[in-house]
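For this view, one protein chain was removed and the others were kept in their places.
Take a look at subunit A:
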Amino acid sequence: MGASSTSERLTTALQEISSNVRNMKQMEYFVLCRRTNQIKEELRQGVRKSYREVIDVSWGDPHRAGVKPLSFVRQVLAACLYPQLMDGDKLMGDVKERAQRLLRTCAGGSVGSYSDIAGIPQIVQSVSEYIVRRDGGVPCHPKNIYITPGSQWALTNILKVLVNSEASPRTGVLIPVPCHSTTIISLTALGAVAVPYYLREERSWALEVEELQRALESAKGVCNPVALYIINPGNPAGYVQSRKCMQEVIRFAAEKKLFLLADEVYQDCVYGKESEFVSYKRVLAEIGAPLSDTVELASFHTASKGLMGECGLRAGYVELVNLDPAVMKYIHKLFSTNTCPVLGQIALDVMVNPPQPGDPSYPLYLKETQHIRASLAENVRRVEEVINSIPSFSCQSLEGGAFAFPRVFLQPKAIERAKEAGLQPDTFYCMRLLEEAGVLFSPGTEYGQKEGTYHIRFCIMTPTDTMEEILKRLSTFHKQFMKEFS
């Protein structure tokens, strides 16, 4: 109840709240977060534990996990923020050049000004050129791009346009299981029905069209599915879809009249030996007419992931393909209610236009990005090796994305104990891991999983020594945990 004791008088105005909000899943992860903060405080106060600090790899947040920001990005940001820096010789010529060019695109020459609705036009242009290069020449019109405060904001608002809040039956959206939790929550908040399609774990989390078919059938009488949400490369599972799979998905979407939502924020994080990232837009274009002229697609990308990892700046974009111009008009209006922070837009500009060979900043940029890539490759190797050597763990091969999502086989006794504690079994596992080993993962239950299976998710974009420490703590903890509940 309320904070006040005068509760008679205080029949608060705000007790009944939106049912859509009420129905949004309270993430179990919050329980873990709260406990993490307590433990950190205990450690600060000198309480003795078997670890000296908590390692938090529950988010897809490279900087939090210890990855250093790219110098070129930060130098350009600093120069834009405080242009006096460009007077001295502290910054390389290409940094100054970039900052000056970008400042000229800002109203009043300041990053403190509002930008246009879709983003600073010159940066939108750079993004579209980047997309053309990425997609081997498939054209991209800047007018179809919106730079937004994070890709999730763009996704939520495209969903808002798709989900008819007044329709009966309600609007459905096909979502993968597992699926990163923010999208599920956004759907709930909009009053939509999430229609799950299960990825096949045994086959490296493959997406099978028969399963899409089943999912669509399952919606009959429940909701009216209008969109198919795809995450590629995967989150939380680390798959990368093949071109063939994507072609099938596109054909399916065309046949079933589904709007395609392609969450491609991990497109720069692909490390599987056989894997290659291909965008949905490109595959759609390559399929040719009539599909390439008709299938409606929204593709999302961000400055938060990849090598840059600038989550805190909140910058992403959406490219919209084959939308009805009349609908675009309303999307424009809706998107005008919020604009992307200018610093984030600057980071995006650097992301789509990094230093090139011959530029003064290039050697350092190359060194830093190579280091990140090499660490990631090493982490992938070690995670697969160590996790798969632990009994009762299995980890599909990691092809892309920022996470490992291994399956953990929990004993009946552990499951029983979790129930007593009022937690999902994998949340219980993560809670114990946190308590005893000081490592924060997030439980598979947040993402959806086949009934009776349990998983944990953790970010693998960390320095290699951090990953070694995580794996060491996990192995030790797991042995004990299994012994306790055997």
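Methods note: contacts are C-beta pairs under 8 Å (C-beta built on N, C-alpha and C of every residue); 3 or more make two chains touch, one makes a residue touch a chain; residues count from 1.
Note that contacts and distances are computed from a predicted model.
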Exercise. Missing chain's UniProt protein name, "Alanine aminotransferase 1", "Dolichol-phosphate mannosyltransferase subunit 3", "BHLH domain-containing protein" or "Ribosomal RNA-processing protein 43"?
Worked result: "Alanine aminotransferase 1"
Problem set entry | Among A:Gly288, A:Pro357, A:Pro391 or A:Gly422, residue touching the chain not depicted | A:Gly288
For this session: Would you indicate which residue among A:His63, A:Arg200, A:Arg373 or A:Arg417 is in contact with the undisplayed chain?
Result: A:His63
